[in-house]
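Only one protein chain is missing; all other protein chains are in place.
Chain IDs A, B and C follow the sequence of writing; residue 1 opens each chain.
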């Protein structure tokens, strides 16, 4: 068993989870919170699935591909929502989601 | 090792996590989301620590007391915030937080 | 949004997570741990995906079906492994996995 083959994807998922959590609480501090509601909702889910994916990869689970496929889907959805908002926390989160999605897609399609 | 001594606390923590998650997304659908921002923030944290506490109890961790003490603190804080809002999801969540806090305090002080 | 439609599945997933965590640490205390290694490995993954599924349902996520489908797969796999061991913790876990799998399959196929 080899952790190395998953290491860059694990790191991308963890980074994405961090920026999603940060984006969620930053959205909640914006003046127009209502406009950010969908972003918060997706951030919460994306952070959770990213941490699960990171853990399943570290455990070399037989379900790594399925989990990464689902994780990539959520990352793409969260990225698309974040792109619509100009705040730095949303733009950073969109970039982190994109990297995580790309890494997860590579694992899912390997 | 005996699961029974923790079972009612585990159930209360899981119930609390469920109502916190539900309260968070319900708050995000309210007209005045800004008023609910702190509630969403606490719901997110409370759901997470409740799931960790449930898992640590199920594993009979040596850190059950410390985790339950911290979980009770967060449940009390989340309960107090939810009490201030009249929506059904907040009132239900407050009750679930109260039960979870009481169960966790009993474990922490045993 | 309605929590009721997911409540019995959420409860089954939480129950499954509890018995998986408990089974894992109980397996680690058996005399012949080596025979239980695969059971521990599956318990760990099953507990994690069950808690994620419970949380996604409580949040009424758009990905509830996908997560429940994957959760059911892991529950079935964990159930099959646990059935092979006669210890009470494995037999209880197998039953909890079965109920969780059935509930998740009902959601996934709804």
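We take it that a residue touches a chain if its C-beta (ideal position, glycine included) is under 8 Å from a C-beta of that chain, and two chains touch if they have at least 3 such contacts.
Note that the coordinates shown come from a computational prediction; the quantities given were computed from them, not determined experimentally.
From the options C:3, C:23, C:40 or C:75, the residue with contact to the chain not on display is C:40.
Considering the full assembly, A:17 is the residue among A:17, A:36 or A:101 that touches the omitted chain. Summarising the interface, chain B meets the missing chain with residues 41, 44-45, 48-49, 52, 55-56, 59, 61-63, 66-67, 70, 73-74, 77.
The missing chain lies against chain C, touching residues 24-25, 28-29, 31, 33-34, 37-38, 40-41, 44.
Although one chain is not drawn, its touching partners on chain A can still be listed: residues 1, 3, 10-11, 14, 17-19, 21-22, 24-26, 29, 47, 51, 54-55, 58-60.
As a working rule, only the chains that are shown with their structure count from here on.
Centre-to-centre separation between chain A and chain B, using Cα means, comes to 25 Å. Between chain B and chain C, the centres computed from C-alpha atoms are 21 Å apart.
Of all residues in chain A, those touching 2 or more other chains are 41, 44, listed in ascending order.
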